[in-house]
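Of the protein chains in this complex, one is absent; all others appear in place.
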Amino acid sequence: MNKFIGKRWLKDRVSMLVDISSMKKIMILGVITLLVLIMSTGIGDLKIAPWKVVSVFFGGGTSLEQLVVTSFRLPRIIIALLAGMALAVAGGILQGMIRNPLASPDIIGITGGAGAAVVAFLTLFSNDDNTLMVSIKWMPVAAFIGAAVIAFLVYFLAWRKGVSPVRLVLIGIGISALTQALTTLLMILGPIYRASQANIWITGTVNGSDWQDVWILLPWSLIFIVLSFFITRQLNIQELGEEIATSVGGNVQRQRFLLLLMSTALVGGAVAFAGGIGFVGLMAPHMARRMVGSSFGALLPTAAFIGGILVMVADLIGRTLFLPLEVPAGVFTAAIGAPYFIYLLFKTRNS
Amino acid sequence: MSDILQTKDLTLSYGERTIIDELNIDIPKGEISVFIGGNGCGKSTLLRSIARLLKPKQGSVLLDGEAISRLSTKEVARKMAILPQSPTAPEGLTVLQLVKQGRYPHQTWLKQWSHKDEEIVQDALKATKMEELQHRKVDELSGGQRQRAWIALTLAQDTDIILLDEPTTYLDMTHQIEILDLLFELNEKEQRTIVMVLHDLNLACRYAHNIVAIRDKQIYAQGKPEDVISCELVKNVFDMDCQVSRDPLFGTPLCIPFGKGRCILKAVGETG
Partner (left out) sequence: MKTQNQFFLFIGTILFLIVCIGISIVYGYTDTSWRIALEAFTNPDGSTEHIVLQTIRLPRALIAATVGASLAISGVLMQTLTKNPLASPGIFGINAGGAFMVVVAVTLFGVTNLQSFTWLAFLGAGLAAVGVYVISSVGNNGLTHMKLTLAGAAITAMFSSFTQGLLVLNEAALEQVLFWLAGSVQGRSLDILSGVFPYVVAGWILALMLAGKMNILAMGEDVAKGLGLKTALIKFIALLVVVLLAGGSVAIAGPIGFIGIVIPHLARKIIGVDHRWLIPYSGLLGAILLLAADIGARYIIMPQEVPVGVMTAIIGAPFFVYVARKGF
């Protein structure tokens, strides 16, 4: 049964191949994502029924409901969604580029770099009575700069007449260890309050997000996520290996650079606002692969929705299950992610 | 017969070690050329540098008279395809998804699946007898089927030249013949130039119009197998003593090595 349909317009000048069954799955996932968004907004200290949540979107509901939804819940849930989507897409891109199903943004050291920058920011800009000299609004900038600097350092160090995936991963691991050591050093030298703050960031949380954050992250993530859909053909051939990719006319080095650039932008944005949430970039592409296969045209959107759902759910659990304590979402992405990682190993044990 | 591929003073090296030294070769158009040589003599390296997968230390490769280094990689891809040794496909990819990647050099972002693309991919699947298997996952196929899928990818690229690096290694005899027959047909029917590295000398003699023996960083001999293959060549290139006979089915040179083994030939004069 042919699940593919060719679509052509303008006398064959524009054409594409559509995988029907994957399209259906992606649309269903999109709907689920929206539902999770709405439901999650309704759950918490004050429970709001889903249809009431929707009415708040359109201006209705009591003023208390409006306050809770628009000021407290919606911003953080949207940030969770965007971060999850960005991390998932970045993870998918990196796995395709590195040709290793265990690749994730953490491996390239990007998250570690962001963490070190955050701790540096918190300790360097604190004066003696433990108050921050600079507004905390600048912390995401620090995180992003840290992510970008480390990504390019790793790329530069891995470059030797070109970048090979193995070198990239190994050097990423080495640089990660270095940033980890620096992070620990800074945490020790600074006041414990800052260390604790940094630690929370490192674990990954969307607590305290506001609409300003959303208006920055939304366009940033969406632009790069949409851009990623334009390079799926390049990703597909990259996955076939350097030789085949060159044989069919792909400029391998240039593509790798662009792909790294894109994933850094996505991860940088995500960690700037959601902290060092781990495992999403690893898990979401895998789950997507099980659902729609390895072709990136279907894989990336699927992974994006799965990632968004994962982080929203992790955040939901974190802020409701342990009331009045608020557990960072990163703890739950790890709690689900680490065993899933082990399960993956178990599953591929005979290969 | 004009030459579609040439090298001029090609020198290839890995670090300090020179593999190929100032080699000049002309590959005739529309023929099957096969590189042979001992282990590590550089035949794969030579093939890969012709395919621009490897940058030469010195010298150049010419495609249709133009230096390959001056052409864009997509332009080269429209004229020449290479199938490397042991390619790996990501898990979960179907045959169709794999083969259609071969259309990459002919596609742009807007034009991702024209009628021609679809036609050529289906033709490639037909030629390799993979039509029925096109929705199966590549990693679920047998060795021979998988290799045919990869060849279908190179066919979908629709190039005049196809390079193959040891396409029959790790395949059993049936599948080896299957693949080589397929390549022979493609050359016969569509006049595609085929250049490959084979490790089996006798198969090379049977299928090649032009055999190139590599030894000592240079070409030792080149030409039609029946003109070129001799005991002396086999001794110098492979360091093996043999008797060169004629293949009883095809008449092409058949190389039979001396050495140990059960000899059940009757001595002259014996009966019974």
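Which chain is which? They are A and B, in the order written, and residues in each are numbered from 1.
To be clear about the criterion, contacts are C-beta pairs under 8 Å (C-beta built on N, C-alpha and C of every residue); 3 or more make two chains touch, one makes a residue touch a chain.
Remember, it's a predicted structure, so these values are computed and weren't measured experimentally.
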Residue in contact with the excluded chain [from A:46, A:124, A:141 or A:177]: A:177
From A:166, A:222 or A:323, residue that would touch the chain that is not displayed: A:166
Hidden partner chain, touching residue among A:21, A:199, A:255 or A:320: A:199
Residue numbers in subunit A that touch the chain omitted from display: 102, 157-158, 160, 164, 166-167, 170-171, 173-175, 177-178, 180-182, 184-185, 187-189, 192-193, 195-196, 199-200, 202-203, 278-279, 325, 327-328, 330-331, 334-335, 337-339, 341-342, 345-346, 349-350
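The definition used in the following text is that only the chains that are shown with their structure count from here on.
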Contacting residues of subunit A [partner subunit B, same complex]: 1, 3-4, 6-8, 12-17, 96, 99, 101, 230, 233, 236-237, 239-244, 246-251, 289-290, 293-295
Touching residues on subunit B, where the partner in the complex is subunit A: 48, 51-53, 72-78, 80-84, 87-94, 96-98, 100-102, 104-105, 107, 109-115, 117-118, 135, 153-154, 157
